[in-house]
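Please find one structure pasted underneath; my questions will follow.
For this view, one protein chain was removed and the others were kept in their places.
So that you can tell them apart, the chains are marked A and B in the order they are listed, and the count of residues begins at 1 in each.
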Amino acid sequence: MAIVFQKPKALTDAVLHYCPGCTHGIVHRLVAEAIDELGIEGRTIGIAPVGCSVMAYDYFRCDMIEASHGRAPAVATGVKRSMPDNIVFTYQGDGDLASIGLCETVSTACRGENITIIFINNAIYGMTGGQMAPTSLIGQVTQTSPYGRDPKTQGMPIRICELLASLDAPAYLERVAVNSVAHVRQAKKAILKAFKNQVEGKGFSLVEVVSTCPTNWGLTPDKACQFVEEKMIPFYPLGCYKDRTAEEAK
Amino acid sequence: MTYETIMAGFGGQGLLFSGKVLAHAALIENKELSWLPSYGPEMRGGTCNCSVIVSDEPVGSPIIAHPNVLMVMNEPSLDKFEDTVAPGGTIFVDSALIGRKVRRTDVEVVYIPATQMAKDMEALSLANMIILGAIVEKLRCVNPDTIETALRETISARKASLLDLNLKAVAAGRAFIRG
Partner (left out) sequence: MADKVLMKGNEAIAEAAIIAGCRHYFGYPITPQTEVAAYMAKKMPKIGGVFLQAESEIAAINMVYGVSSAGKRVMTSSASPGISLKGEGLSYLAGSDLPALVVNVQRGGPGLGGIQPSQSDYFQATKGGGHGDYHLIVLTPSSVQEMADLTSLAFDLADKYRMPSMLLADGTMGQMMEPVVLPEDTVDPETIPATKPWATTGTQMKRAHNIVNSLYLKPDELEKTNYERFERYAKLEKEECRWEEYLMDDAEVCVVSVGITARVAKNAIVAARKEGIKVGMIRPITLYPFPKEPLAKAASKVKSFLTVELNMGQMNEDVKLAINCSKPVNMCNRVGGMIPSADEVLAAIRKEAK
């Protein structure tokens, strides 16, 4: 019988611990597919963050390192600098990448390290039970913004792609979503490109994936996808924010 | 014999460097030695000193409490270190920069107008090397000729053009002692 659908090889058989409806599973799959399609599993090293995806080291079949909170880009820098021929990616959430690790994120982007960053933006701290993230929307109710995020006291959400696009060094920055089939297709292309860039030595690539957190948002999975469409994407517009590889190709 | 030398003055007078040259000469002669700088946020103009110990015996502490050789290139340094000099020690005073005389009577003093001599040689920044020449000529803590070798080995490539001038300065200091 012909196999028409199977799990990517770069994923292990471990059962994912993510909540029902959470989009981490989709993004894991897209990353694994990219690794499979480029045939790089044997030389790939992944860096897991602190946050919901902390145990990503059990899910990817390539060698994995678990980093301290926010420092995955620094760890990735060390790995890549010591083994330039290997493929190094980090997989980080919004608290990890955009709050506690913002300095490492910006500095690593500034140096144009030839690595790939997958950035999961679901506007909330999932693992610790739903606190305000740097990317939480204005008015968003969380455990630590119980009256809704108030810009006067809690500041404005941070747009990472736009922020990093102001730097000269990054090669590729794109924001995608995985709340619909069409968006998943676009996300897959972006993630593949972010890895391909590294294989081709093109430099720092980051894909921001606007994701869901049905559990902590208090929404059903389909309502969560709707929330992404109606609330998240208007504030975090999808699209390519920088593509030096395209400019170079011209 | 153990020579415990403190070289002190303003930052920028090259005190750490003259100490390094002395230390390097001691190394060439296979003597025991240590070189310890004062270090601080000031790069230029602040007070600055280094301690150089040259000995036939292994060096214990690199910190000098009672120097038997003191080289001073500004008055605050003379004020600070004069009383610490071991009885019978020698103080080398840049008399072009320090107006007052040494008050101690149990030490030997060499007044040398090094900064004026350096100016006359059009090598203002090398007063330190003139005094170093005087120190080694007078005390023979290292063979004065070894200083020349040490200079050749110590002067960075960037300043290689200054080597001859440095050698001249050392020679001038030695000549001053010989009279």
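The rule is short, and it goes like this: a contact is a pair of C-beta atoms (placed from the backbone, for glycine too) under 8 Å apart; a residue touches a chain by one contact, two chains touch by 3 or more.
It should be emphasised that the depicted structure is a prediction, and the values quoted were computed from it without experimental measurement.
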### Task
Could you tell which one of A:Ala34, A:Cys52, A:Ala74 or A:Ala98 touches the chain left off the display?
A:Ala74
### Task
Name, in rising order, the residues on chain A that touch the hidden chain in the full complex.
12, 41-45, 47, 54-55, 57-58, 60-68, 71, 74-83, 86, 103-104, 107
## Note on the structure
chain B residues touching the chain left out here are 20, 23-24, 27, 30, 32-37, 39-41, 59-63, 65
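Following the convention adopted for this analysis, only the chains that are shown with their structure count from here on.
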### Query
Per the centroid of Cα atoms for each chain, what is the distance between chain A and chain B, given in Å?
62
